[in-house]
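Could you have a look at this structure, given as structure tokens, before my questions?
Only one protein chain is missing; all other protein chains are in place.
Going by the order they are written in, the chains are A, B and C; count residues from 1 in each one.
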Amino acid sequence: MDAILLQTLNGLDKGSAYALIALGLTLIFGTLGVVNFAHGALFMIGAFCAVTVSRILNLSYETVDPTKTDFLGNPLKVKTPYLEGWFGPEFGGALIDWSVPLAIIFAIPIMVFVGFAMERGLIKHFYKRPHADQILVTFGLAIVLQEVVKYFYGANPIPTPAPDALKGSADLGVLIGLDPNAVIYPVWRLVYFGFAALIVGAVFAFLQFTTFGMVVRAGMADRETVGLLGINIDRRFTIMFGIAAAVAGLAGVMYTPINSPNYHMGMDFLVLSFVVVVVGGMGSLPGAVLAGFLLGILESFASMNEVKSILPGIDQIIIYMVAIIILLTRPRGLMGRKGVMED
Amino acid sequence: MSKSTLTRRGVLKTGAVAGATLATPTIFTAGSAAAYTNEPTGSTVKFGFNVPQTGPYAEEGLDELRAQELAIEHINGMGDGGALNTFTSKALGGDGVLGKKVEFVTGDTQTKSDAARASAKSMIEKDGVVMINGGSSSGVAIAVQGLCQEAGIIFMAGLTHSNDTTGKDRKANGFRHFFNAYMSAAALAPVLNKEYGSDRRAYHLTADYTWGWSQQESIAAATEAMGWQTVNNVLTPLAATDFSSYIAPVLNSGADVLVLNHYGGNMVNSLTNAIQFGLRDKQVNGKNFEIVVPLYSELMAAGAGENIKGVYGSMNWNWQLTDEGTKAFVQSFGQKYGRPPSNSAQTCYAQTILYADAAARAGSFNPCAIAEALEGFEFDGLGNGPTLYRADDHQCFKDVLVMKGRDNPTSQYDTLELVEKTPVAQVTYDANHAMFGGDAATLGTCNAGA
Amino acid sequence: MLGLNKKDTSLLLIVAGLALFAPFLLNPFPADSGLAQFNAGYPDLMQRFVIFGIFAIGFNILFGLTGYLSFGHAAFLGVGSYCVVWMYKLVDYNVIWGLPLAIVVSALFSLLIGFVSLRRSGIYFSILTLAFAQMSFNLAYSVLTPITNGETGLQVYSNDPQVLLGATEPNAPHLFGIVMNQSKTLSMGAWEFTFNNGYYFCAVILMVVFYLAIRIFRSPFGMMLRAVKTNQTRMNYTGLSPRPYTLAAFVISGMYAGLAGGLMAAMDPLAGAERMQWTASGEVVLMTILGGAGTLLGPVLGAGFIKYFENIFSKINDGVLHSWFSFLPDGMENLLVGIVHPFVGKGWHLTLGLLFMAVVIFLPGGLMEGGERLKKRFSKTPEVKDPEHRPEDKPHVAE
């Protein structure tokens, strides 16, 4: 019982990342009809926004501590962040401690800008090109982006911890009357799930209740007709691309305390997020979110010892197996529309 | 630096020579004209450094490359000579090897057996290297070692920790300076016993490929021998990035120690996730819950950040050692690159020096002569204290370090503290040990190619 | 000749000529000059050019003709390799046992995967093939280790049965005694040219399969495959069933992949699981698009292009750069090295990524289109301006 509860939580948490990435991918796909292999790179750039903010907050001046030596035997240079110097260790330290949540504020404009730049500078010219060309050019872009990040930040993972207040774990089992230690779950992962739910909700509300969203939804359904109404759908689609980039970026920012970010984390998620999108049904936003959570949960359950002892290695292939089964039984994924991406 | 052939005058000269020789009659030379593969004929000899330069281990590879370049400098008599000054063998005189200046070429293994073999082949076939050194995974090491055996050159392994490299996959042309999973286990077990007691229940998470199994088998055997129980061993996919679903059940399994048989990105993530779940803050069976990471590396420790505080693991070598060889190497490396070397860098440095020294002692670059010179070679002064290159399996035997994540690091490089230097006798095993392929494992015969 | 028209015959002859003289063509620089870094005429890379050329030719029969984009062809490559190494282990080092088996097994495997995956089209098909290939890779790396030797890769051990191994037989892959990794070197002054048995073995096979590919392209079957790509509705209402045609193309391309994988193991007796990873499938997709999907020669060019970058650019380290620019004053030298540094050596991925983008932006039809534009410019025929035609134009099939 507690094991099932735990794995459900894990599934929801994994699913959150899948769902957020797939959501952005589907937005781009549904509105622009572009297969964006660089979407994983956007996730990665978001994560490195957090790294950068944390580095900036940690900018330090050096003082020499003659009592200690460094690895060469020279007097040790001790670094003190400017922030702590300016605001005192109390408040300055708190700012540094909260660098990941603070990074959200910086990441949104940066990601929107990156999205605009990508769409206007590159993707725009590929609307009418075959999907294969789109794949090639965005894949090339993804490689370039990750190599640039690697050049500046190295290939090693960079630890980017959560604020102290949100570290550690919460005993959820006690809350529902189970034994202590039965259902222990990391606080930050709960935050991540809540954050993902918030973002998903916000995107849906935005599309559902604003005029802008209405036009975009109409455009997703039938681009030409909306264009005929004299609405500048292209401009709106550019904005959608910015939003999709921001969603991927925020998913990345918040992911950094869960796993130390590295330059290839985008590629790690890319294949999986495509599987998620396709299982959900190309062009269907609810489908992407649903499939994200579904696959996250299935993956978590597949890694339980009880399951693995019956089917060794099942956790290695579960996602792909489920994808195959769903695609064979439901031709267009869980919630896909007819005629999208079947040519 | 290494290849200064394209000077302006050089270009003109080669151009002229080219024009002249086009008319000369063609000569067919079968590869067998030489006594052995890539016998150096000119005034230089080429080493091949095959390290991961792209992919997750790129940083590890970069550090290996730094150390290899430094070793070449020292062999060629540039810089401060580093550990050559402390090395017990004095065959190298700082004027290259056997009167030849040492050059090097580099390749990218991408941490894939296929790509590693491709770049190794390119170095052998195109650049004519006499040895290959480097790498940061056992799969790659075994694949390239096999290739070098076939091609008839020497392979000086870099970071490879699987028992198989000098176990069932050992090769006459391959040599390993790095320690292995068995040694890790042998060194760690007594320390764990001392720190955590003999009544512990261990839960293993193991990367689902040969190295992971090899390490898990070794650790389980060593810890069980001192009274621990192995509650469970769960295999995790190599591609896994989020280990939450493997870690969540640990707390309720009755285990009070978690052993993470992971390396690289896997280790960084699984350890980070384990700390997130607050495992080390818990009490199980009336004891503090503990985590062990049997194989540490500086770079991965840096990647895991503060999560490694207080976590035990083992290493081949660390820059904090105080022997003369280590000090000389760290000083030299630190002056040049502004950072302390990692243990994989030290292995590659030592391997390059050892190869050059063996060639100098053997008086030839013939791989069989070099193999003979390395087999049973005892030396000191390269770090780790007295070391033996065992003839039976081409494995180095030396002290193994038990490390612990430092609680209060003073700098970004000061992530681990040295707990114990396990003496070599304690980590020595028989060459036909069951974990190393038993009696069936043989080196085969040395292949000089050609 | 051989049932080909004049144009195709000359194309075949060009490929044969290129393959035959590759050891010369790929080694244009004297062996001891600084530019020798760019020489690609050593056995391993030449073999790779040819083997990946075969892989891409086969992939193009599926993707270039029918438009079905498979992301799982690396699985067949891996299966081919495993077959050949297993034959080494069980029978002996003669490649004659393994290669046919590699083709047969990969045909069966692709029939199975193709039969299931072709129930869907478009990206759904792509993801299905991707899923099958990733499952194969993940299992080969871990659970199936008894069959695949997992991470280390399948190789021959001295205690393997090798039932037919004779006492005098070479202990390396060979064809009736012709050892694959043996080479002869021809020195002409400062130049060195290497002639490798394995390379010529692959090159002969390349010519055969290239010839077969031409025949397929020109056959009614090839025309039907192009019809599949263009308009399946019309096909159905013309009394033709698209699926068996597509499945046949899938299996043929799977056999090409299996053959290529088998040849990899024939050149180098080790089969690694990474060969089956999605990145390997992606690589052949990139090769085909980069060279020009639907063209006969394009995929071979694309394969050569990518393998060249992987093997040549990755080896240019700072030391090499310094030696190139050493004739300049120190400041200039360091500046130039600094500029070039991020793009070579460990940065070769960056160059490759930039080139992908450049090719697909400026040459929508791949390298083949670049070649054609050059040809047009030099033959000075009046160019027909057709700006509207351009963006919609898919790569012209069957050049």
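The rule is simple: a contact is a pair of C-beta atoms (placed from the backbone, for glycine too) under 8 Å apart; a residue touches a chain by one contact, two chains touch by 3 or more.
One rule holds in what follows: contacts and distances are computed from a predicted model.
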| item | value |
| --- | --- |
| Options "ABC transporter-like protein", "NADH-quinone oxidoreductase subunit K", "4Fe-4S dicluster domain-containing protein" or "Multisubunit sodium/proton antiporter, MrpC subunit": UniProt name of the undisplayed chain | "ABC transporter-like protein" |
| Displayed partners of the chain not shown (whole complex) | C |
| Residue among C:26, C:75 or C:248 that touches the chain left out of view | C:248 |
| Touching the absent chain when the full complex is considered, from C:10, C:158 or C:236 | C:236 |
| Touching residue (missing chain; options C:99, C:227, C:293 or C:316) | C:227 |
| Residue in contact with the excluded chain [from C:19, C:180, C:216 or C:260] | C:216 |
| Residue ranges of chain C at the interface with the undisplayed chain | 3-5, 212, 215-216, 218-224, 226-227, 229-231, 233-241, 244-245, 248, 252, 389, 394, 397 |
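Definition applied: only the chains that are shown with their structure count from here on.
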| item | value |
| --- | --- |
| Contact pairs, highest-scoring chain pair | B-C |
| For chain A paired with chain C, centre-to-centre distance based on mean C-alpha positions, whole Å | 34 |
| Gap in Å, rounded to a whole number, between the CA centres of chain C and chain B | 33 |
| Of all residues in chain A, the ones touching two or more other chains | 312-313, 316 |
| Where chain C touches two or more other chains, by residue | 138, 142-143, 349 |
| Residue numbers on chain C that touch chain B, as the complex places them | 30, 32-35, 39, 42-45, 48, 138, 141-143, 145, 149-153, 155, 157-159, 172, 181-191, 194, 264, 268-270, 272, 274-275, 310-311, 314-315, 317-320, 322-324, 326-327, 345-346, 348-349 |
| Residue ranges of chain A touching chain B (in the complex, touch as defined) | 2-3, 6-7, 9-11, 13-14, 17, 68, 70-73, 76-78, 150, 154-159, 161, 167-169, 181-182, 184-186, 188-189, 257-260, 262, 264-265, 268-269, 299-301, 303-305, 308, 312-313, 315-316 |
| Partner chain C, residues of chain A touching it in the complex | 35, 122, 125, 128-133, 135-137, 139-144, 146-148, 151, 271, 274-275, 278, 282, 312-313, 316-317, 319-321, 323-324, 327-328, 331-333, 341-343 |
